[in-house]
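One protein chain omitted, others in place.
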Amino acid sequence: MPDLSPLCALGAFDSRSERFGALRLTEVPDLGLVSIALRKGAEAPAPFGLALPGPGAWAEGATASALWTGPGQWLLELPGQGAADVVGLVAPEAPGCSLTEQTDGWACIEITSTAGAAPLEALRERLVNLAPGTLAPGHGTRTILHHMSVLVIRRAPDRLAVLGMRSAADSLWHALSETAARLETQE
Amino acid sequence: MDFNGFRVVWEGLTGHRGWKPLWRDPDPKPAYDIVIIGGGGGGLATAYYLATVFKEARIAVLEKGWLGGGNIGRNTTIIRSNYMLPGNQPFYEFSMKLWETLEQETNFNSMVSQRGILNLCHSDGQRDAFRRRGNAMILSGADAELLDTDAVRQMYPFLNFDNARFPIKGGLLQRRAGTARHDGVAWGYARGADRAGVDLIQNCEVTGLRIEAGAIKGVETTRGYIGAGKVGVAVAGSSSRVMQMAGLRLPIESHVLQAFVSEGLKPCIDGVITFGAGHFYVSQSDKGGLVFGGDIDGYNSYAQRGNLPVVEDVAEGAMALMPALGRARLLRSWGGLMDMSMDGSPIIDTTPVDGLYLNAGWCYGGFKATPASGYAFAHLLATGQPHPTATAYRLDRFARGLPIDEKGMGAQPNLH
Amino acid sequence: MLIPHPLLGLRDAQEFTYLGDASLMSPPPSDDPEALERHVHLRDNPAGLLRELWFHEQGDRSWLVVTRDTRTHEILGAELATDIRREGAR
């Protein structure tokens, strides 16, 4: 194990978490990420037994979850594997694919609601221009949020993940928290 | 009838009975020596200079709608000669000099107002590029000043200096630049051309070009066939459509540019300001409206209307630069049809068809060029030779690898 | 504007970057410099239906060929550029 101390995307040793009414924003520091791209003529693999989802969808598995990111392309999420050599882990599971480590490419902010879907929907409609169905549970996509390129994943009716460029983590947190705080005030 | 203050007072005292039409509404004659297609700024100025400077007779301007209804009727009224490249700067400085005497020459108050234009810079690299440009301006006989942050603050203390994402690091100022009343420019040229004998024919759309043995013979119009010795095309965003009648494809795409005006406000912005880190520029008209704009929508369009994201983008730029604008209201917007060329610079040239001449590719910068564009096109039509300041505006410059690319964006019109 | 993405349905045009005429994806052979120059610089620029390239930069990173009327902005359809290019090659 290297004797270097990693920083979270928001620049601190510990991940950030803050509550705004029914919503809680939490920076997830240990999510392993690896992109999978099919090579020419390759069949879609089923890494860790996970059936890779189709356009606009996100599939959750026991070891890994996957978001469709483009034709023949997925982003594989490996919870708790933030420090791992994820390409090494996934390579045997995804033959015929180009893999690229993306763990540190993204800052992941999980948003949970203690009051069901409604607060998340209210947040969604102030952040991204996506039809509600595009972000129904089990769906996810790349889109724009306050001039930032983000991946948004609706993991459950009361859970939404926003992944933004790691370098812009501060701006992303600002956008999310300011919006959530205003909703709280308006409640 | 000459316009002057005495006449205005006299007519005021006598019930405005003596005013005459600003121009005639002649029926088209069977043939003209020179037919200009397009009664916008370019076409009207061309006709004016052909008749007054180059002493051509038998000239007609054909306009499919109303005079001055092209981009000269929908722009942000800025005049300036602050270009960098040798193919451009002398031409725009020539235009600026024509602006400076325009009203006395046409006997029409086009409200040319040299209020100054300030281009803000936000990085050292941008300031170096401005220095290169400012020097090119001075070397062409124009004026330019490079301001530091303090000087900008002194001029416009209300800009966002203290809480900016992209701090203001100075600016390039051209004091002789400014604004002109866009409709007044069109009307001044139209009235001047009419008084010099040019037939201005409204509601006359060109539907075809008659070409025989590689030479132009005349134009088919909704008001019948009109013979012509020479035909000059000055139709901005419709250039591809008109030239297609001659079987020519152009290095041009038509794009929509939105522009905006606020409600009338007491004077608050003296000159023209452009924001170098966002898409926003602004000035205030003599009536009090803030006239502002930003980037083109970015897709090909003939619809003369744009979409909401660009409106938001411009307003964001406005708020970032001048947070006091939060409580100014957008009153009107409009969409102009821009003839975006492959290098962002215009074309004033002959074409492969004898007697057919083209004036096009003005992108979103045609207004300031109106006098020189008309003068240079008239020069070319009358003498067959390009005006000395417009020699680079050739149609074959792309084939030859001599683009005039101020922004360095290459053959992608929506980035110029 | 909304772009009817063939895989993702209607999406805000703001997620896309515009390039221009779809003919840009079919350059002539490089041994004809003049044709190549015309390909790079000349456009039909029609007032009417235009097949054009849009990049879903803030989406799935697909290049699309969108058929759109430049007079009304009406969109008649959109396809993946790769599909069109592969069909053309056959």
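Going by the order they are written in, the chains are A, B and C; count residues from 1 in each one.
Keep this in mind: a contact is a pair of C-beta atoms (placed from the backbone, for glycine too) under 8 Å apart; a residue touches a chain by one contact, two chains touch by 3 or more.
Here is the rule we go by: contacts and distances are computed from a predicted model.
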item	value
From "NADH dehydrogenase chain L", "Heterodisulfide reductase", "ABC transporter, ATP-binding protein" or "Sarcosine oxidase subunit alpha", the hidden chain's UniProt protein name	"Sarcosine oxidase subunit alpha"
Which displayed chains the unshown chain touches	A, B, C
Residue of B:T46, B:T76, B:S95 or B:Q202 in touch with the missing chain, whole complex considered	B:Q202
Contact set of chain C toward the excluded chain (per top definition)	1-2, 10, 12, 17, 19, 24-25, 27, 30, 33, 36-37, 40-41, 53, 55, 57, 61-63, 72-75, 80-82, 85-86, 89
Positions on chain A where the hidden chain makes contact	1-9, 11, 35, 37-40, 73, 82, 85, 98, 100-106, 125-126, 128-132, 146-148, 165-172, 174-175, 179, 182, 185-186
Residues of chain B (touch criterion as defined above) contacting the omitted chain	3-5, 7-9, 11-13, 15-16, 19-25, 65-69, 73, 86, 89-90, 101, 103-104, 107-114, 122-123, 125, 127-140, 144-146, 158, 160, 163-167, 181, 183-184, 187-188, 202, 262-268, 278, 285-288, 303-305, 307-308, 311-312, 314-316, 318-320, 323-335, 397, 399-403, 405, 407-411
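Heads up, the rule we're going with is that only the chains that are shown with their structure count from here on.
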item	value
Chain A-chain B separation of Cα centroids, rounded to whole Å	49
Chain centre separation (chain A, chain C; CA means) in Å	30
For chain B, residues contacting two or more additional chains	none
Two or more partner chains touched - positions in chain C	14
Chain B-facing residues of chain C, complex	1, 13-14, 18-21, 34, 37-38, 40-47, 50, 52, 68, 70-73
Parts of chain C lying in touch with chain A, wherever the complex brings them together	7-10, 12, 14-15, 57-62, 80, 82
Partner chain C, residues of chain A touching it in the complex	55-56, 68-71, 73, 129, 131, 134, 141-144, 149
